[in-house]
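Take this structure first; my questions come after.
The complex is shown incomplete by one protein chain, all other protein chains being positioned as in the whole.
Showing chain A:
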Amino acid sequence: MTAGARVGVITFPGTLDDVDAARAVRYAGGEPVGLWHDDADLRGVDAVIVPGGFSYGDYLRAGAIAARSPVMGPVVEAGRSGLPVLGICNGFQILCEAGLLPGALVRNQGLRFVCREVGLRVEAETAWTSSFTVGQEIRVPLKSGEGRYVADAATLDALEGEGRVVFRYTAPAANGALRDIAGVSSADGRVVGLMPHPEHAIDTLTGPSADGLGLFTSVLAAALSTAAG
C-alpha cells in the first residue's frame, strides 16, 4: 500500500461524481485532495482525477467550458509532463476538449441516454491499469448521453497501433463508439480517459463489482514509483 499518495479530485460547477471518486481513492489507500475549478495550482498532488457529471451544464459542448477553466491550465501542463490524470465520463470529455487526449465524445447513436452495467476489456498497461492484466475483463457502470467516441480513421489506427486503446466494450457499444472504444490514453500512458465509471464499482455493496478499484490502486503504485524514481 502506498500510504500518503495524494490524488486531486476536481470539482467543477455541475460535477456529480467527485464524492465517489474521492471515496475510491480512500478505498485504494490514498488521500483524496479536493481541487476547485477556479484553483490556480494543483496543491502538489501526485495524480489528478477529473470526475463525471455535467460541468457547466454541458453548455456549448460537453466538457468544452470546463476544459478552459483555470484549474485545467496546470492539469494540461502537468499531464503533458507525466502526471497521472484520469478523466471519467464528463472528465474524459473534458480531457479531449483540453487536447490532452485525441478524439471527441459525441451524442450516442440512437440518442438514448445509456445507463447500465457494461463489460470492458483492459487492453493496455498504463499508470491507471497496472493492477489489471492485459486482456482482463471488468464490469463497471456506464451512464452517459454523449459517450460515443469518435476520431478520424488515421487517429484510430494510430491509437490501436500504439497500444493506446486502454478499454474496449466487450459487447457492441450501445452508444455507437467507433471500434467499441471505451477509453484511451496519452502516448506515455499517464493520461487516461474512459466513459464508464470505475469509481462506482469499488464495493459490491454499492456497485456491480469491485473491479473499478483497480484503477485507483494502479495510480497509487504509479505515484509511488515516480516518487521513488
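Note that contacts are C-beta pairs under 8 Å (C-beta built on N, C-alpha and C of every residue); 3 or more make two chains touch, one makes a residue touch a chain; residues count from 1.
Throughout what follows, contacts and distances are computed from a predicted model.
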| item | value |
| --- | --- |
| Protein name, per the UniProt record, of whichever chain is missing from view ("Carbon-monoxide dehydrogenase medium subunit", "4Fe-4S ferredoxin-type domain-containing protein", "Phosphoribosylformylglycinamidine synthase subunit PurS" or "ABC-2 family transporter protein") | "Phosphoribosylformylglycinamidine synthase subunit PurS" |
| Selected residue (touches chain absent from view) among A:Asp18, A:Asp46 or A:Glu97 | A:Glu97 |
| Selected from A:Arg6, A:Arg68, A:Arg139 or A:Arg179 as touching the chain missing from the view | A:Arg68 |
| Of A:Ala40, A:Leu111 or A:Ala154, the one touching the omitted chain in the full complex | A:Leu111 |
| Sole contact to the chain not displayed, among A:Gly14, A:Gly29, A:Gly119 or A:Gly176 | A:Gly176 |
| Touching residues on chain A - with respect to the absent chain | 60-61, 64, 68, 96-97, 102-104, 106-111, 148, 150-152, 176 |
